[in-house]
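Notes to accompany the following structure.
What follows is an incomplete set of chains from the complex, kept in their original frame.
First chain written, first letter: the chains are A, B, C and D, and each begins at residue 1.
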Amino acid sequence: METNKSEIRLMKGNEALAEAAIRAGLDAYFGYPITPQSEVLEYLTLEIPKRRGIVLQAESEVASINMIYGAAGAGARVMTSSSSPGMSLMQEGISYIAAAELPCLLVNVVRGGPGLGTIQPSQGDYFQATKGGGHGDYRLIVLAPSSVQEMCDFVFDGFKLAEKYRNPTLILSDGALGQMMEKVEFPGDGSLPHQIPAWATTGKKGRERNFITSLHMEPERMEEINLHLQRKYKEIEENEVRYETFEIDDAEIVLVAFGLPARICQKTVELARAKGIKAGLVRPITLFPFPKKIISDLSKKIDRFLVVELNAGQMVEDVMLAANGNCPVHFKGRMGGMLIQPEEVLEEIEKIVEESLTLNAGQE
Amino acid sequence: MIKGTVLINSETCKGCELCIVACPQDSLSLSQKINLRGYRYVELSQDNCTGCTNCAIVCPDAVITVYRQSKQNYKKAV
Amino acid sequence: MYTTDEIIIAGFGGQGVLSMGKILAYSAMIENKETSWMPSYGPEMRGGTANCITIISENKISSPIVSKFDSAIILNQPSMNKFEDHVKEHGFLFYEASTIINPPTREDIMVYKIAAIEEANKIGQKQISNMIMLGAFLEIKPLVKRETVLLALKKVLPERHHHLIAVNEQALLRGKELVEINYHVSV
Amino acid sequence: MPEEMLIDEMQCVYQKPGTLTDEYMHYCPGCGHAVAHKILMEVVEEMGLQEDIIGVAPVGCSVFAYNYMNIDMQEAAHGRASAVATGIKRVRPDKFVFSYQGDGDLAAIGTAETIHTINRGENILIVFINNGIYGMTGGQMAPTSLFGQKTSTSPYGRDVAHNGYPLKITELIAHLPGAYYVTRQAVHTPNTVRKFKKALNNAFEYQKLNKGTCFIEVVSNCPSGWKMTPKETLTYIEEKMLPEYPLGDIKVPTQNKN
């Protein structure tokens, strides 16, 4: 297999992510099977022995995330992936990794919860991903792909961000993105060089000892650690916000959606505009840092937002926080593994527009 | 030789053939027909069944009921 | 001809349902069209039906999962029961003659009954029934060229199976013939 | 039908137990889980336990066990069935309690719960279906996968240097004093099924007597995961699985251990 040049392939999202990780110079992957993301581990066990790196099937997600902690602490470029219940098991480990400031890439191919739920696509883990499902004040950098191509691209971005900020990055995907095939173009190998960082535990040859810890018994010291982390998160919020917009210039109603539903909403915008409704779309790409400013700016000039998610309403809170009461924020969600269709969103728009007309009429 | 027979629920049979392997009399075989779930199901193809229950015991899907001519008053052979 | 075609292919696990969809998607990619392929996944496949949705489009594809289809290729009875109602008005439904006892009853769609398994048995290659079906489908809905399908096959099949490409071509052609001579339009 | 005429003169000597529901089982053709379910429910029926038993289903192919077993059941998180069973048994000590778990569930993610449940000698039965693979998720390597076994996550065969050794968890837990009765059975032939049934019988008898944990491993097949026909799995079990996982009792109660 030629890996040193870029090429286009038709591939499942999970496999594209795995292939991208190899090309991004992955040193080690530790993971445990779970539908709908097992293809990541499967692909890596097939490819890595032919190429470069370590892939190990751990005995559980708890073990995986702690192997990640160890390997990341030793300065390796590492990744794990799982799906919702497995991610929940990793929360303690993730909190440790965030506190110890170890760069690594986490992937959640979300399925419908809560509980064992279903294996169909969902976005029910937004809160967990963005507010910290583990204990304490920490943040992951969260990237939300909406195509197989981005399942590839965000691996590179994810490693870059993780290493730049010594912070775990999470790719928040979903079962559909993981399972579907689309065209994907890969960069060649070696495009993301990596050096073992100076703080890593690699044996104290020629320097003072390094140690990785998140324990600081003195609350004064622990508060300093927290203040440092908060400053870092602030910096990330200032520098790394990413989003996409579609037809927002003259929009009166703006959809906000991330991941796959953002594509679906783009179609809705087209359908709406065909019907003369001035709709637009904001698609947050980074969920943390959340694109507050564009939402805030828009909130002062548009009539209303409609947030579309595959959950009971999670990102909608961040939209409301950014809109800060400047305009109404509506919500349309599907749950439990149900996808949403462009037409369904359109109906919701029409309903909202109609209601607001009635309301206005009533007020006159 | 004791005379027996089996009743096969062709709609729950998955055609795994484990009963065929288990039958000491070679009494069973796969039908050419497929059931609603797409499986070729098992049929009693010879009249030499002894009602030994082997087929039924190994049948994962509890497809087979076994009858035996003997008048002994027990319900199950296992 | 068609800007977007959303196709459901459904049948039993072993009937080549997923690969039929994949080959379509692959062909679309070769022809520089936009395409997505979405399988049913997980344990519900076990013993039950498998299906996949392939979308081929001139434009960016919004949702890889849809619930109404332009075309349906149905290979068994449970899938017929499940998907008949999901074909769009004026849509197309192809079905396997030998496994489906209750034919579709809708009158607002185009229905094609294809005896692909029978034909495959005649050719003596059981596994190519799905290519016969595909040949029939492409004759009515020429979303991709037959030559592209063969190219796609070359890409998808491992080298050691490339000798099968000829018989696959034969199958595609047989499908084309079947649909020409032997279909039932209900609209 | 010719059978029916005959049947009138005959006695029914084997039928689906009433302790199974009418639900169609989702298992692949020839899957050992289904046999194990059936036999377990036969014993429950014959011992008259149906109204006094609570089962725990794992995450694994047998996750839907509660759809098939016509008894009270709980579906546990992956690997935690024995902890769930502990919770149940501690508050309902007068009921029979069992967990039913696969090898990924019991011997990978659930290792700690397995060991500690048994070490506490919880008075429950653990039925452990060892098919050497993760069936439900599509055929990944299990802790019990054999040397060199090809699975979707050991595509070049299980390599001891990399993936470690097939884990004989049954032999391991037999060393725990809390384990009262430990045995390895199978369900691929009429004979092994009969023995399995006897083992289940023993286990429930011991539970009645409050003896501690009983543990029955069932060497089972997974035609889908092994990528074989059900018939082929019979040979594989005999030739590959049983040499590594020999059948028979591993720990039996001795007279003086009462």
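The rule is simple: a residue touches a chain if its C-beta (ideal position, glycine included) is under 8 Å from a C-beta of that chain, and two chains touch if they have at least 3 such contacts.
Source: prediction; values computed, not measured.
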With each distinct chain shown just once, how many copies of each does the entire complex in this file contain? A x2, B x2, C x2, D x2
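Rule of thumb we're sticking to: only the chains that are shown with their structure count from here on.
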Subunit A to subunit D: how many Å between their CA centres? 39
Mind pulling the residue numbers of subunit B that touch at least two other chains? 14
So which stretches of subunit A touch two or more other chains? 35
Could you list, by residue number, the parts of subunit B that touch subunit C in their complex? 14, 34, 36-38
Subunit D partner contacts - residues on subunit B that touch it in the complex: 3-7, 12, 14-18, 21-22, 39, 44, 51, 53-54, 56-62, 64-72, 74-78
Mind listing the subunit D positions that touch subunit B in their complex? 3-4, 6-7, 9-17, 20, 24-25, 27-35, 38, 42, 46, 187-190, 193-194, 197, 223, 229-231, 234
